Structures are given as C-alpha cells and as structure tokens.
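What follows is chain A.
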Amino acid sequence: MSPAIETLITSYNYWITIFLMVAGLYTVIAKDNMIKKLVGLSLFQTSVYLLYLSPGKILGGTAPIIDPALKVYSNPLPHVLILTAIVVGVATIALGLALVVRINEEYGTIEEDEIFETGTGK
Partner candidate 1 sequence: MFGLSPEQLVVAALIIPLIGAVAILLNTTRPNMREASTLVTAGILFLVVLDLLFAVSGGARPEVDVLTIQPGLSLVFRVEPLGMLFAAIASGLWIVNSIYSIGYMRGNNEPRQTTFYICFAVAIFSALGIAFAGNLVTLFLFYEVLTLSTYPLVTHKADEKARAGGRIYLMILLGTSMVLLLPAIIWTQFLTGTTDFTVGGILGGKASATTLAILLGLFVFGTGKAALMPFHGWLPNAMVAPTPVSALLHAVAVVKAGVFTVLKIAIYTFGTDTLATTGASDWLVYVAGFTILAGSLIAMTKDNLKARLAYSTVSQLSYIILGAALANASGILGGGLHIVTHAFGKITLFMCAGAIYVAAHKTEISDMRGLGWKMPFTFAAFGIAALSIIGIPPLGGSWSKWLLTLGTADAKQQIFIVVFMISSLLNVAYLLPIVVRGFYFSPAPSETPVEAGGGQSGIAEAPFLCVFPAVLTAFGCVVLFVYAGDIVAFLTPLVDVGKEVSNGG
Partner candidate 2 sequence: MASVSGENAVTVALTLTEQLPGLQIVVPLMGAIVCAFLRRGNLAWLVATLVTWSLPVISFLLLLEVQESGPISYKMGGWAPPWGIEYRVDQLNAFVLLLVSSVSAVAVPFARKSVAVEIDSDKHCWFYALYLLCLTGLLGMTITGDAFNIFVFMEVSSLAAYILIALGQERLALLSSYQYLIMGTIGATFYVIGIGFLYSLTGTLNLVDMTGRMEMLGLTDAVSPSMLAALAFIFVGISLKLALFPLHAWLPGAYAHAPSFVTVFLAATATKVAVYLLIRFLFSVFPTTAVFSELPMSTILLVLSVAAMFGASIVAIFQDNMKRMLAYSSVAQIGYMTLGIALANQAGLTGGIVHLFNHAITKAALFIAVGAVFYRIHSVRVEDWAGLGRKMPITMAVFALAGLSLIGTPGTAGFITKWNLSLGALEHGYWWLVILIMLSSLLAVVYVGRVIEIVWFRKPVATIDEARSPPMTMMVPLFVFAVAIIWFGLETSMSAGYAADAARFLLGGGGS
C-alpha cells in the first residue's frame, strides 16, 4: 500500500469529520423544515467535537492520572473543551426547538417556504 493511501485511510477520523461537517451545513442550508435545519446544525456542531478530539487522543494513551505505571497520556484539554461545547450545543438546540414550537403556535407550520409564502405579515 502506498504511503499516500495509507495516510488517507489512517486519517479516517478526519474524513468522518469533514463528511459530518458538510452534510450538516448542507442540511441547514437546503432544508425548509425548521426541525431538519436544527438537526443539520446539530450534525455540524458534532463534527467539530470530532475535530477537536481526534488530535487530542494518543493511541495507547490513558487518562491523565498521575501514576508511575502509566507512561503515555492523552491530552485532556480537548475533552474538557468539547464537554463545554456539548453543553453549549445542547443549549442552542434546545432554544432552537423552543423557538420552533412557538413558531408553530403562531404560524401553524414549521416549513420556512410556507411561512414566507403566506406572507410574513404580523
């Protein structure tokens, strides 16, 4: 196996990241259904989690607990950061869903094109 293909395969985590990122962004832009948009947004955010975690993990490394028996540690910082990012992401999606519920109450639909079709008046 040539080294180039090997790199391609071993960095599969990045391919997944890129796939999720593009799929998520596409969903946000292409879909009219507001819930689907939020799903896309969630996918998009998830791809970032992977992006952070991949370089932080060292194969064979363990959690950074100081113990003479352990030699190789994974970098804990990305995990900490992503924990925060997940919280932020959950909050965003929750708020987005709440807004969609309210929009459904007011407009009777959650399809963006239908809302714009019926006129955006009060």
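A quick word on the picks: all candidates are chains of the complex that A comes from, given by their letters.
Assume a contact is a pair of C-beta atoms (placed from the backbone, for glycine too) under 8 Å apart; a residue touches a chain by one contact, two chains touch by 3 or more; residues count from 1.
All figures in this text were calculated on a predicted structure; none of them were measured in a lab.
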item	value
For chain A, as assembled in this complex, the candidate in touch from 1 or 2	2
Residue ranges of chain A touching candidate 2 (in the complex, touch as defined)	21, 25, 28, 34, 37, 41, 44-45, 48, 51-52, 55, 77-78, 81, 84-85, 88, 91-92, 95-96, 99-100, 102-103, 106-107, 115, 120, 122
